[in-house]
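What follows is a structure written as structure tokens; I'll ask about it next.
Note that one protein chain is taken out, while the other chains of the complex remain in position.
Chain nomenclature is as follows: A, B and C, assigned in order of appearance, with residue numbering initiated at 1 for each chain independently.
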Amino acid sequence: MLRVTVWNENLHEKEMPEVAKIYPQGIHGAVAQAVGALDGVVTRTATMDMPEHGLTQEVLDQTDVLFWWAHCGHGQVSDEVAERVAQNVLNGMGLVVLHSAHKSKPFLKLVGTSGSLKWREIGEKERIWTVDPSHPIAQGLDEHFELPHEEMYGEPFGIPQPDELVFLSWFAGGEVFRSGCCFRRGMGRIFYFRPGHETFPTYYDPNVIRVLQNAARWAAPLKRVDGFPCPQVEPLEQV
Amino acid sequence: MLRVTVWNENLHEKEMPEVAKIYPQGIHGAVAQAVGALDGVVTRTATMDMPEHGLTQEVLDQTDVLFWWAHCGHGQVSDEVAERVAQNVLNGMGLVVLHSAHKSKPFLKLVGTSGSLKWREIGEKERIWTVDPSHPIAQGLDEHFELPHEEMYGEPFGIPQPDELVFLSWFAGGEVFRSGCCFRRGMGRIFYFRPGHETFPTYYDPNVIRVLQNAARWAAPLKRVDGFPCPQVEPLEQV
Amino acid sequence: MLRVTVWNENLHEKEMPEVAKIYPQGIHGAVAQAVGALDGVVTRTATMDMPEHGLTQEVLDQTDVLFWWAHCGHGQVSDEVAERVAQNVLNGMGLVVLHSAHKSKPFLKLVGTSGSLKWREIGEKERIWTVDPSHPIAQGLDEHFELPHEEMYGEPFGIPQPDELVFLSWFAGGEVFRSGCCFRRGMGRIFYFRPGHETFPTYYDPNVIRVLQNAARWAAPLKRVDGFPCPQVEPLEQV
Partner (left out) sequence: MLRVTVWNENLHEKEMPEVAKIYPQGIHGAVAQAVGALDGVVTRTATMDMPEHGLTQEVLDQTDVLFWWAHCGHGQVSDEVAERVAQNVLNGMGLVVLHSAHKSKPFLKLVGTSGSLKWREIGEKERIWTVDPSHPIAQGLDEHFELPHEEMYGEPFGIPQPDELVFLSWFAGGEVFRSGCCFRRGMGRIFYFRPGHETFPTYYDPNVIRVLQNAARWAAPLKRVDGFPCPQVEPLEQV
């Protein structure tokens, strides 16, 4: 059984009627439904307005993979919760970072860079190409798929070189982007996936759903540990 | 002093008048002129129709960085010369692999994969984005530059994950490509650079020239060795 | 069901009584028994003295993961079979390269480097450390395990930087070695694992057996393809 928690700042849904219309259960609801359609996956959701943003240590201990969507509320996430999430990733919990969460506190803590990028919000066409067809996250996809209307994100993207690069995006307006990036940190696995602007029904797209499902399985921990200590050790040899 | 040898199969120039018109000194001539404009660089050229394709061991021993352009003549390159080039790269010589040389024998020997890709030859617009602005090969370039007419190469590109990814291309027709890829193999450095179809004056473009010059300096060996032996060694410790 | 083929040059077993005594069914027999103890795995073996070295296209088509042990017979492997193996890896077959197969033709074709290293054959102690405890191939192992007597292999090891580094070896005589190295090439996965000198009962060691089993599962293909063509494609956009 794979236990997935989908976290969302859940701000646009409350403030922008057009977002609420597209995602009546919230973006977290749509993502949870997508991933939860997989056999053997159980999902729960958590949002920023819950106590401790819904991410108590107990919840994280029961989470194999955490999905994170956020945009304008990065600064409202408490440092304590952000640190707790990052530590849990280092201890083995998977993390799937969605769209504008490229600037979220947990992601930036884990990659150490700026997360900066270019953007343009005119709803242009995005075409997502698989550069590593052997990768588990690319399984079941064609060589490329299209999203008719998305926000554009452009390079240079302020990330370390990904451990594995899975997808590249082409945008009608002339930009490219590393849209599917794997990072291994500590015992945990992190996948950044670009699409998912709040004003488009991206998380209902069958190909996007497939990526979310593949990512949940890929990021699932083999085992969880209680942190890496720095132990003083006895010599193993006669020195 | 940096000693650069530019190799070209030199077939299109002899068979296609429109290529000869663009490159009256051959593609090798244009590339040599571009790189040779750097202070401290001396260039020579070599072509397939020379004895040993112009790449005797003596020539390679006097070459710090070898540029390689080829397209329809890959199969005409002798296995012996291809192996000689690959060995010299492992021993420290730099190699800059241009455009359709993605299927050349030396490159495939060194990366071990297929080199396969998609292509389309309608002279569409290519926009080349820098994804690693800190990289030596990207110095002096803007965030992106354009080539108004180029052949398209599309992903998936059959290469190992590059050690360093410098450029991505956007094509008007809807594809993306890893256009600037660094590989470190043995004591040598390899840079693959995508642009340079024979029917377009790509190697006269100031940005492309800058890339060629940067690549020559980046790929230059720190030192050359006479191969890696497999020595039997005495124990260094009392075991 | 995971279909594993274990290939062995099978020369030492016939020529050196002490090897035959340790491995009465051959090294291939011991490795096949180790991996075959996994639920869902079926094994077969193949040796150099068979027609086409036992590796016809039909056999490879029915092989998910190929294990390869070889030492003094690298030169006797036909180029045709070596090329066939390498192509099958690019098309998705897993390859586990054991010990002195660091100089085997298929491995060198796929990594493109020399495979060179240092060696010493005095049967010293080897201690194998896990540097990536999150890696699937490290599951079930302690932080380190020991082999009381092994041949030493020392750095520098002539390989490209591994895509994932799993194990490092410490040798009593004073050397270190990258003993567990993952490479992704085309659709296939390659794992190099150092231990396994023919005069020691290494492949009966419980920790080594665990690594072999883990490696078989890790290298198993998600899917197989019939090669990467270089297709000419229509423009996807109105250019």
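One rule holds for everything that comes next: contacts are C-beta pairs under 8 Å (C-beta built on N, C-alpha and C of every residue); 3 or more make two chains touch, one makes a residue touch a chain.
From a predicted model like this one, the values you see are computed outputs, not experimental measurements.
Out of C:34, C:110 or C:168, which touches the unshown chain?
If we include the chain that is not displayed, C:168 is the one touching it.
Among A:44, A:109 or A:210, which one touches the chain that has been omitted from the display?
Answering carefully, the residue with contact to the hidden chain is A:109.
Where does chain C touch the missing chain, residue by residue?
127, 129-133, 143, 154-157, 161, 164-165, 168-171, 174-176, 178
Contact with the hidden chain only, please: which chain A residues?
Given the touch definition above, chain A has residues 86, 90, 103, 109-114, 116-122, 124-125, 152, 154, 156, 158, 160-161, 163, 172-175, 183-186, 227-237, 239 touching the missing chain.
Residue-wise, where is chain B in contact with the chain that is not depicted?
That gives, for chain B, the contact residues 92, 127, 132-134, 136, 139, 163-164, 172, 184, 186-189, 222-223, 225, 236-237.
The definition used in the following text is that only the chains that are shown with their structure count from here on.
On a C-alpha centroid basis, what's the spacing between chain A and chain B, in Å?
Here chain A and chain B have centroids separated by 36 Å.
Multi-chain contacts only, two chains or more: what residues does chain B have there?
As it turns out, chain B has residues touching two or more other chains at 154, 156, 161, 174-175.
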